[in-house]
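Take this structure first; my questions come after.
Only a single protein chain was left out; the remaining protein chains are all shown in position.
For reference, chains read A and B in written order, and residue numbers begin at 1 within each chain.
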Amino acid sequence: MPLLKVHKLTKSFGGLTAVLNVGIELKQGELVGLIGPNGAGKTTVFNLLTGVYVPTSGNIILDKDGVQQELQGMKPHRICKAGVARTFQNIRLFKDLTVFDNVRIAMHKNVQYGLLSSFLHLPSYHREEKRINEATMELLKIFKLDGKKDEYAKNLPYGEQRHLEIARALATNPSLLLLDEPAAGMNPAETAQLTELIKWIREKFNLTILLIEHDMSLVMKICERVYVLDYGILIAEGTPDEIRSNKRVIEAYLGEDVGDV
Amino acid sequence: MEQLLQQIVNGISLGSIYALIALGYTMVYGIIKLINFAHCDVYMIGAYVGYVCMAKLGLGFFPSLLASMLVCTLLGVVIEKIAYKPLRNATRITALITAIGVSLFLEYTTMFFAGADVRTYPPMTGFMAKTFKMGDVVISAQQILIAVITVILMVLLQLIVKKTRIGKAMRAVSLDKDAAELMGIDVDSTISFTFALGSALAGAAGILVGVYYNSINPLMGVLPGLKAFVAAVFGGIGIIPGAMLGGYLIGIIEVFVAGFGYSMYRDAVVFAILILILILRPAGLLGKNTGEKV
Partner (left out) sequence: MKGKLSAQFIRRLVLIVLTYGVVQLLISVNIINDYLQATLTTICINIILAVSLNLITGFTGQFSLGHAGFMSIGAYTCALIILKNPTIPHFLLGTLLGALLAALVGFLVGLPTLRLRGDYLAIATLGMAEIIRILFINMDNITNGPRGLSGIPRFVNWTWLFIFTVGTVLLIRNFLNSSHGRACIAIREDEIAAETMGINTTWYKVLAFVIGAFCAGIAGALYASYFYFIKPDIFGFLKSVDILVMVVLGGMGSISGSILAAILLAVISTLLQSFSEIRMILYALILIVIMIFRPQGLLGSKEISLSMFSRLGKFFAFEKEAK
């Protein structure tokens, strides 16, 4: 049983079908790319997987340590608790909060004290806060953000905001991480650095990663498999090499260089 | 049956007033996304101008109506320029509190100068004092006047919004302010014009209420203002025909609740409708639901 099995996933908005019968399978530990021209429905797939949109039809099954859960129809916070985390294409940090708080808030689902303790600051509060704060610092160190922990998220440079979003997603302790254009707006050097980072966190956190990306160099370099979406339909699936030479993919990307990496 | 017809007649009169006020709320909300709490006080000022014209200056109804509309138009534009324009890019809550501030300012300034007491319009004479009987249904000339003037104003409004250049500009600005600006539309004057139109209608509503109910006071705008806003939400905020429909419906519902002997609860019913409509169909009767893009 794969970690994630998406079966005939469909979403229509009124008369417009954004995603039609999409099937995706991710094995434990895989790093898979989801590519396609603008407006192909990639982000819609992410929104369906994370519960931001409710699918019109189809199944999403997450298999975590042999326990299967159907995610379709679940609220986003439940899906997060089931072990799916994401970043957003158009960065959605908590802008007016500090870097530290951005990550700390995402640890909320694992917090072990109740309301009473939060009102009265009982021992369990102090114990848990200490644990959360340490875990947050650890994550920030990985992303080299520990020096900026007290800065407002909105004041970080663009690249660091993207890093912070990934750190925040990891703070929810996911088994599946969805990255929506993590390299958007980065220069080649930053992209290369990010590529290494993604590989590294996959090992370190034992993650399965699905990523949407326009930067083909990144996709072709680190993804083991690639799904190609066009007009809401999957048109190809395979290794980067297979995708590069796939006729339908080239047609879909007409004018955009796929093979030129 | 006659009872029912009578209620409908009364409901339409009341609804006309709500509809006229609601149009101002809906147009302003449509264009700058502000609940203009001061709008109901523009309506109150309209009633006072009508009172001064008819009781103190001895003018007839129609000249007074024009004077009310004119004064309110100016007032609306001035309010927008002084209080709201500096807040064009502020948060919604800031703008809303400013609007409440303007509302309180108008109410208590009027109270300061005109006193808190109720004032009564002079009794109507001639045609305006007549009533007509159709079976058991009684229709007063004032009710006919209210209904006819309301319809004329609405038709005029529709013509302005649909057929004129400035009307097109209004619609463009309400769809996308920045894009409209890039297309060369003068956003500031379009917004001013919207306030002018809405305020003129509120002024008309004010004097009509004065003539119909006879008594006015500085806080008379608060409750009808809230209900007119409910009417605008009911019909679909930002949608002009929605405000008209909502106004008539709220008026008729209110008269019916009172007619069934629950007069004390008629305001509660209107607010209950508001909450229900917000929960069940927040876009209103004529609106379309839209979600947030992620």
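As a convention for this text, a contact is a pair of C-beta atoms (placed from the backbone, for glycine too) under 8 Å apart; a residue touches a chain by one contact, two chains touch by 3 or more.
These numbers were taken from a predicted model, which means no experiment stands behind them.
Within the full complex, the chain left out of the display is in contact with A, B. The residue from B:118, B:159 or B:268 that touches the chain not shown here is B:268. On the side of subunit A, touch with the chain left out of the figure occurs at residues 50-52, 75-77, 80-81, 85-86, 88, 92-97, 101, 104-109, 111, 113, 115, 117-121, 125, 128-129, 132, 168-169, 171-172.
By the touch rule set out above, subunit B reaches the unshown chain at residues 33, 35, 83, 86-87, 90-98, 100-105, 107-109, 111-112, 116, 222, 226, 229-230, 233, 264-265, 267-268, 271-272, 274-275, 278-279, 282, 292, 294.
Basically, only the chains that are shown with their structure count from here on.
Chain centres here are Cα means. That of subunit A falls 49 Å from that of subunit B.
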